[in-house]
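As you look at this complex, bear in mind that one protein chain is not there, while each of the others sits in place.
Chain lettering (A and B) follows the sequence in which the chains are written, and residue indices restart at 1 in each chain.
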Amino acid sequence: MTEKKDFLLDIQNLTVHYETDSGVVHAVEGLNLQLGHGESLGFVGETGAGKTTTALAIMQLIPNPPGKILNGNIIFDGQNLNTLNEEEKRHIRGGKIAMIFQDPMTSLNPVIPVGEQIAEMIELHQNVTKDEAFKKAVQMLELVGIRPERAKDFPHQFSGGMRQRVVIAIALACDPTLLIADEPTTALDVTIQAQVLELMKELKKEFNTSMIMITHDLGVVAEICDKVAIMYAGSVVEYADTRVLYTNPLHPYTNGLFNSIPDLDEDEEELKVIQGLMPDPTNLPSGCTFHPRCPLAQPECSQKKPEMIEIEPGHFVACPVCCNAFVKKG
Amino acid sequence: MSQMKKRKMGNFGEIMRRLKKNRLAMFGLTIVVLLFITALFADFIAPYSYAKQHLSDAFQAPNSKYILGTDEFGRDIFSRIVYGSRISLQVGFIAVGLAVVVGGFLGAVSGFYGGKIDNLIMRAMDILLSIPQILLAIAIAASLGPGLFNLMIAVGISSIPSYARIVRSAVLSIRNQEFVEAAKAMGSSDFRIIMKHILPNSMAPIIVQATLGVAFAILTAAGLSFIGLGIQPPMPEWGAMLSGGRGYIRDYPYMTLFPGLAIMITILALNFLGDGLRDALDPKLKR
Partner (left out) sequence: MNGSREKLIEVNHLKKYFPTKKGMLHAVDDVSFFVYEGETLGLVGESGCGKSTLGRVMIRLLDATDGEVIYRGENILKYNKRQMKDLRKDVQIVFQDPYSSLNPRLSVSELIAEPLIVNNVYNGSKAERDARIRTLMDTVGLAQRLVHAYPHELDGGRRQRIGIARSLALDPDFIVLDEPVSALDVCIQAQILNLLNTLKKEKGFTYIFIAHNLSVVKHVSDRIAVMYLGKIVELSDYRTVFADPLHPYTQALLSAIPIPKVDQQRDRIILEGDVPSPIEPPEGCRFAGRCRYRKDICSQKTPELREIEKGHFIACHFARNLSM
């Protein structure tokens, strides 16, 4: 790839499989991804692409059985996370890498007041007394826009948007270097989503946390992410700066995604759809996993799995066909 | 047509596949199947009739002529146990069958219509449930009088409330599913909705409870016979055999041992099977 830069997170050739009754699920296949310090990456893909599995792999939370990290390195801040022991991994989770899950209804413990849940995170990773932890917890609540008096309230007393704020407060309580947010606003109404995204943007600026935002919503990515990686059936197919990818998407799947979204500005009779469905993860197509649905497919596509090609500085595509087309044009 | 059969088998096949993984459940299933075969072919398996007395051969310990020995009337214990399986299975399945049909109907109506009907039915069930099931069975059996048939009714009636409860809760959870709304939206009658859409999807908890229920029914029947209600001699009901052998337990323990073992193995097998079925059916529900 490019010259060795000082990445915060460098995922190299990650492969994660799940062994199930119906076969081996190839959730992630040879994934490569880098994230620099202070950057926010949008991780885009549809259901079953492997985004959550990747996030869980980074957090070393792949359930084993039936899952297994078969191959690859996850280098975080110089350390290979796969080689750490359980104690070291726990130290990192929450402390250096924090994760926000999709459903704010179920990610909070319903019988513990929210202030305590934030304090718990602090106590686990910092050497402070219970009182100090609670004080810090209340500060975090204020930071996310919740009045301090509500620290003793229970999750069911908050609305969905506010619960998600609490979840964000817990995640940021120990000032992690990396925040992984798995579809954090998908379950929220659009006006509440706007509030939460604004909050995340402010916090991002204030804390300079690096972020991986998993989402299927290209609009959210455009708002909040510096870089974008498009994932399909277990590997990244395109990766670039947000601006670059949105003005010049190259991979046929990326184009398919953009075409599937109705345009707010123009009237379209028919949406240009990609035929077919996401492949069965227990039975992935040979070569390029997208070739059965790809309008540009060539015979070589079913034979060889494409490498990531740097078509222009910082813009990577895993498709030799569209790269050739691009080069010819330019 | 055959493709359709294959598809319907598909569902059943998956459940069987899951069940096969559970060794205890398979053991249970094997025993239950053996029991059925024994009951069906009792005439061929049992060397003697269950009532035939060989007074000169009374109180014989297990030997080559009488595999499990003889009782105080010289009746072959093995034959009696074999014929006894028929009675146990009859009681078990008919009693449970009665309870499932009546209890299921009450529970379905209760869950589907809610409101006053629900209240009425469930309070009636509560009254029945407030009496320990076996005492209830005893009371009913005592009032109906002796006999196999009355035994089945007694056990059946005492089991009705638990099935009513189960079916009601299943109906409540399914009633709000969108496919029920869809059925309403196309003009389905309430009856069709209950019979075609709700009940078939509530089968899993009913099946599990029924399997365990058969075990309980057999046990209850044995208990009732033991105290003299229900079966009348010379019917070879296992519980009655236990009772009959009670007085001779010191010198001729095999008279109680073998019927006792038969009861124990049967109940154990049904319990294993029921547990296994619960696990095998559950993941399908979760989908």
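Of note:
What we mean here is this: a contact is a pair of C-beta atoms (placed from the backbone, for glycine too) under 8 Å apart; a residue touches a chain by one contact, two chains touch by 3 or more.
Remember, it's a predicted structure, so these values are computed and weren't measured experimentally.
Contact with the omitted chain, checked across A:61, A:112 or A:271, is made by A:271. Between the chain not shown and the residues B:47, B:132, B:145 or B:200, the one that touches is B:200. Checked against the hidden chain, the listed residues A:77, A:103 or A:223 yield one contact partner: A:223. Listed here are the subunit A residues that touch the chain not shown: 46-47, 159, 161-162, 189-195, 197-198, 216-223, 242-243, 246-247, 256-264, 268-274, 277-278. The missing chain lies against subunit B, touching residues 3-4, 7, 10-11, 177-179, 181-189, 192, 196-197, 200-201, 287.
As a convention for this text, only the chains that are shown with their structure count from here on.
Taking each chain's centre as the average of its CA atoms, subunit A and subunit B sit 53 Å apart.
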